[in-house]
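Here it is, the structure in full.
As you look at this complex, bear in mind that one protein chain is not there, while each of the others sits in place.
We call the chains A and B, going by the order they appear; numbering starts again at 1 in every chain.
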Amino acid sequence: MASSILVLITKPPYGYEEAFAGTRLGLGMLSSGNVEKCSILLVGDGTLNAIATQRPEAVRMPSNMEALQDMTDFDSKVYCVRSDLEERVGDVKTLGFIEMIDWETARKVLAEHEMVTTF
Amino acid sequence: MKTLVIQLRTGTMMNMDSNVAVKLAQAAVEKGYDVRIFGYGEGIMLVKDGQEPKRFPNVGAETKELVEKKHVEVAVCNTCCAARGLRRGEEIPGMKVGSLTNDLSRYVAESAKMVTIAR
Partner (left out) sequence: MASKLFLLMKSPHEFTGLGMMKNLAGQDRSAVILFEDAVYYAVDKKRGSELISAVKDVYVIADDLAAKGFEGKADSGFKVIDYPAAVDLIMEQFDQTITL
């Protein structure tokens, strides 16, 4: 009987629907009252969702930034592996509500959740 | 007995992901586990009534058998259905056009393990 689930986002924004869909899943879990804890961890290309200067209206897509921020309304955490982001685009401005972490911390976050689902 | 929740996010005819989901479900029920399947994104196509693939396995029919004979619960995301034009009433009898909040969250809370079938 799981009471916690981690949403692991590995896909970049505005191409695949995955990052948005993963966040919606997270919100669904949190709003249900059935699942106590749900966090989001951005890894690999998924870290590109943490970039603060995204302008999704340019491609008429809903904002992944807003969707991720909605998680914080439930006191839920959004984490991003800093090294994966830097490896891809260097040192860029990231969204303030996202906690930038290293891989060792990411593994601890992983261990705090019973289930993991990947997007 | 423990429960397995399978989250399917691939359409029935895109590749063999749906077949993998169904085979895992069949093997799990044969071993005595309870199984829940939730279709999200393209995975909603699993419940579309009237699937008649020529030469390929009919995953809709195989899943229907699991629902009818092995008490497997199947639900899909209503928002994803609306986006793709799959209307309530078009689902295979016994399967549910449901939601992340009401159905997947319950499946998570009832289950010991989750498997995500997606690309």
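As a convention for this text, a contact is a pair of C-beta atoms (placed from the backbone, for glycine too) under 8 Å apart; a residue touches a chain by one contact, two chains touch by 3 or more.
What you are looking at is a predicted structure, and each value in this text was computed from that prediction instead of being measured.
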Which residue numbers on chain A touch the omitted chain?
-> 8, 10, 43-44, 81, 84, 103-104, 106-107, 110-111, 113-118
In the complete complex, which positions of chain B touch the hidden chain?
-> 2, 4, 15-17, 20, 23-24, 26-28, 30-31, 33, 112-119
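In the analysis below, only the chains that are shown with their structure count from here on.
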Gap in Å, rounded to a whole number, between the CA centres of chain B and chain A | 25
In the complex with chain A, residue positions of chain B that touch it = 7, 9, 40-41, 79, 99-102, 104-106, 108-114, 116, 118
Partner chain B, residues of chain A touching it in the complex = 1-3, 5, 17-18, 21, 24-25, 27-29, 31-35, 115-119
